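Beneath this line is the structure, given in structure tokens, with notes to follow.
Only one protein chain is missing; all other protein chains are in place.
Here is chain A:
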Amino acid sequence: MTAAPADAPALPDDVLLRVEHLTMRFGGLVAVDDVSFDVKRADITALIGPNGAGKTTVFNCVTGFYKPTVGRLTLKKSAGESWLLERLRDHQIARRAGVARTFQNIRLFGGMTALENLLVAQHAPLMAASGMTILGVLGAPGFARAERAAIEKAKGWLERIGLIERADDPAADLPYGDQRRLEIARAMCTEPVLLCLDEPAAGLNPRESAELNDLLRSIRADDGVAVLLIEHDMSVVMEISDHVVVLDYGKKIADGSPQAVREDPKVIAAYLGVEDEEVEEVEREIEAAEGGPA
């Protein structure tokens, strides 16, 4: 593994990911405009905002699916290992930097079993153990050992998300809530340091939502993995996140604890929405807070 890029900035120890001046343009459209924020190592960070605010674009930049137009994304994996995510290709971000993600519309391998899904996530270590396939074809004992270990790990995760009984069923056959949890487990099988979840609670009932909260807390506490999530369900955001970043029209409008964000008049205006007759009043408040109109 290559060492950290020489020009990677030094981050404080508790910061895992620093996003600086992230801007993403699609032709004339500025989807994300100069957004900066930190994701702390021990936090569940929520990225919220109205539809079209640029949340998923930020996500896609962090996970390498888009190359940002401007900006720097520094990930400090450990004390001696930092990565500049905007310089890595998408699969390298998952494999080397340790950023795993899920998708808004679940992207499981539907025709493969739950167990197989978790094994694909361990592709990189298994591939190395199979000696780029050559040793594997010959049936080397080292590979058999690695595969057993991978299956054990997958089993552990299936037990944790309560799907061990359905390990041999195709993923597309699972109920929606189980698919969501399986996708999270699959992302976790890549051994990430940062787990990015795109609307994990979408379409879940209150009970499933509560289970998800427990799972995310346990991922942070037991696995020591930081979580960055996009969420519309305010009950989830307010309950589990330690840090909330609010976007509106591609700009960051608030950044802080859930409590602070909830009381921020700009957030109330932009995100939670106001009655039509209150708009002017709220705008006056905002201007007063900013010290006059821009």
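Quick note on the criterion: a contact is a pair of C-beta atoms (placed from the backbone, for glycine too) under 8 Å apart; a residue touches a chain by one contact, two chains touch by 3 or more; residues count from 1.
One rule holds in what follows: contacts and distances are computed from a predicted model.
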Out of "SoxAX cytochrome complex subunit A", "Chemotaxis protein CheX", "Heme exporter protein C" or "High-affinity branched-chain amino acid ABC transporter permease LivM", what name does the UniProt record list for the absent chain?
"High-affinity branched-chain amino acid ABC transporter permease LivM"
Contacting the left-out chain: of A:A42, A:M127, A:A221 or A:A260, that is A:M127
Write down which of A:V30, A:M112 or A:M238 is the residue touching the left-out chain.
A:M112
So which of A:D90, A:D223 or A:D242 would be touching the chain we can't see?
A:D90
Omitted-chain footprint on chain A covers residues 63-65, 90-92, 94-95, 100-101, 103, 107-113, 115-116, 119-124, 126-127, 130, 133, 136-137, 147, 151, 155, 164, 167-170, 172-173, 186-187, 190
